[in-house]
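The other protein chains are all here in position, but one chain of the complex has been omitted.
Labels A, B and C are assigned to the chains in the order they are written; within every chain, residues are numbered from 1.
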């Protein structure tokens, strides 16, 4: 166990009261408690308020393009399976612009931990509907209310047999830390959709709103049971379950790639001379 | 009811024996039986073998980019809700390159009929794994077999509360015609994932392979029951259900857009003079 | 014929010309205060120019809103500030240097825990006064507005309508208290300011003035051009266009759809255009990058579309809330394969309004993608201007619809014509079928692979149209004497600042501006004599808001002309007329 201070970096540029602070603190505490050193993990993010997180925690960081965190993370995780690779990014980033990568990262089952700061809004660009915005919520660009069905990341992940599927809430930090720890310990792609109030642009899904509704999935819920997990994932409204909905033990992509069987790619030496023989195939 | 011949156009450039022929015939027959005239519907497609279909049936057609059929179809359906808009395209096109549009088109619930020619392979580019390729299948670009989990479009669509979700098989044309007819009659976004053997590149999922496995969902299956639909959608392997898995009556996007309440946008006249007053807001 | 600016305005010398800067953190309401002040002065028929500087965050950090007010038209920011409204201590530290020698700094002593000495300070307890007047702390913004009015001795009544409108949805009490706060601020300034003699107003003009920024002008332009479908994905600095159009969606019958990504945005817009309505999308550089494949699709299918690309500093995410002109060549050459396109680069909101109108017309007439390229500076700057001249607006429906279509015996989407333009029919309105294809195709729109058809289609789509398109492009605007010795060359949003610098230097130099508001196809050299004028000049300086001089490159590659020098700025901040004047002077001395 290390001191959490070791994990602090730049001062966050978030709004006072933003749910992101709790998330950041929890993540720092998690890393400290697990004694994972800053250089032992990499955080990849896209663009948005959430995506600024890697600047606020000491880590290796790749703050990439809006929506494109997962492919970058996949590239890192495949090349260096010894690195703990996490993605911290927003709901718009991950489920909107990056939706296709979300699907296919789940299918690949690379060892990436995906922490989505789900504030049900586009924060950084000042309040447009995101895929998770509640139906009917009006914004400056959704004058008739958000008309598309609210995106359900958990149900979708379970439908794709995602290796680890959970929901947390930044107002419940201890539990969130437990979920993060479990996700990190899990071997496989792990999604935690984290309810994170945006105090500036989401006046509906506030701290109070979530607090009134969230509850922990109880012991009777078996995360191995995909049907039960799916049923639970559909629950939203007056009560919103948090916890580990689903987990399985699908093999890791990287375990199935022969070039990785001996050691991470990044550690393998290269000898140009040895490759030149390939020319013989063309005679 | 019209003569099917009225719907024939260019000679297909598909391989002899390809499953696409049955699909094309069924679609032509469906249009003929429903007496929907060629100019009353538009088929949008991407790029691939499947996506060539609009050239082989008389129709309004927009053969667009690889993976981008759904946004084009959405633009048409929103502008002219009186037009029957269909998308005929491939599994790679729709679930690979176009995955993000697939998610969000389902959420929008525009009145588009999506017919995916699912041959579990990239046909036109000569046999790379597609998202629906069975795990373990080797190809020239998947030398260790396809390692990602096989994509399950039905489970995903149900997880997103897609308005109509079905599976058909080109070797079962009568049933397929029934599904197409139901999809067209349904008000809302309708997906039919259509098993379509590729005789050139998919040597596993052949006509015989499918024929041995497919069966019709029986009467006891209630397509209103989302949990049951999800459970059925997970079935794959020795027996593969076909039929209507799920349907609901979510409101159409276009019904919720005030500018469309009177008539299709495309029919509305425009008077420039009436817009000039808007300048007054800037004084 | 070369277009000439109507009159040469002379730089304002002793005329009224003040700059007010409101600075503080995001979330302190400086945008509301700034907007209200700008509107109050423009309603009084003063000329106003505002620009904003904000960070990529929602709260905190350091932002400002700068307003220039004058009796003559103003078209650029200035360096010196006459009134600094500092909403926090940091704002004083950062901006004190910019204060004009006779200027004054307003700050809230309850907020800034420090006694600041001297005439230049006017401690103004914004929140305190608001509360004294019976209102709430948050009404301190109205106090600040009142204080500015006080400095100029403009009666608080002048703020009434603007305050009322900006609070339209609030109850009457709130409005009354805000107005009281304005009065409090007014009295405070009149009583406490030691420098009142430096603030005077000249009589304003008679003409009613618009106050409009670039995104508003573009969006308003789109509505008047008959835009019926707009799909986009939010991206600074283009989002204002979507916000405006969404607000007009119901009344003007425009569908505004937020897409899941930019790829979808452009493809949806193409679908709508195919279906028969005018459509548009907007984005910034990163989103445009994702759209380039769709641009190529528009070209191949010959589907009309208007694309507004609002630039910000790159590469990648860069400085997302600031300005740059660094996507010019990317927009000129973006998209695979070869096809005609038009790129318009308006320099002012008024030009932007007209550019959008022309864009919709050309896009539909030639069935091509047309770009309106701007940047954060154009997007966010507010300009006053005379009411827009609607007489030159175009609207012609080039589409073949309903009966006219039905009467045809045959219809082929890509009929070979001498102009290269084939009839553009609306599907569904007659038994004729409309078939379009991203593959090379025949006249019917069906896939082909043979070389002969390919050649014919390239000739139709590209060569023939290009020939006609060149004639649609307006020549650059020459502002200044006809035989200048020094020419400042620019395009896009630097229009205003270059113009002012010409005004600033034209008593000592034979100097002119040559501004390109339409850059691709490049304006033909024959009709207008711009190339002769360039060649005859001694100094030709290309002024660009980028690091590599893309416009100078384009000018050279299209005309063979090489500018004698370049002035580039790429820190994301706009030129001010003062900073640009200095750079130009330094250049002239060097050579």
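By definition in this document, a contact is a pair of C-beta atoms (placed from the backbone, for glycine too) under 8 Å apart; a residue touches a chain by one contact, two chains touch by 3 or more.
Please read these numbers as outputs of a predicted model, since none were measured by experiment.
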## Note on the structure
The one of A:26, A:49, A:80 or A:130 in touch with the missing chain is A:80
### Task
Just name the one of A:49, A:100 or A:202 that touches the chain not displayed here.
A:100
### Summary
Per the whole complex, from C:72, C:133, C:293 or C:429 the residue touching the absent chain is C:293
### Touch list for chain A against the chain that is not drawn
9-10, 13, 37-40, 42, 44, 47, 52, 54-55, 58-65, 68, 70-80, 82-83, 100-101, 103-104, 257-260, 265-266, 268, 270, 272, 275-276, 278-279, 282-283
### Touch list for chain B against the chain that is not drawn
13-16, 47, 49, 65-67, 96-97, 99, 122-126, 128-129, 131, 140-144, 200-201
### Summary
Contact residues on chain C toward the hidden chain run 55-56, 61, 263, 284-286, 288-290, 292-293, 296-297, 299-301, 311, 313-322, 324, 326-327, 329-330, 332-339, 437-440, 447, 449, 451-452, 454-455, 458, 462-463, 546-548, 550, 553, 556-557, 560, 562, 570-573
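Just so we're on the same page, only the chains that are shown with their structure count from here on.
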#### Entry: Computed distance of Cα centres, chain C from chain A, in Å
37
#### Entry: Intercentroid distance (Cα basis), chain C paired with chain B, Å
41
### Message
Taking the mean of the CA coordinates per chain, how far is chain A from chain B in Å?
### Response
31
### Residue numbers of chain C (touch at least two other chains)
249-250, 260-261
### Residues of chain B whose C-beta touches two or more other chains
100, 103-104, 257-258
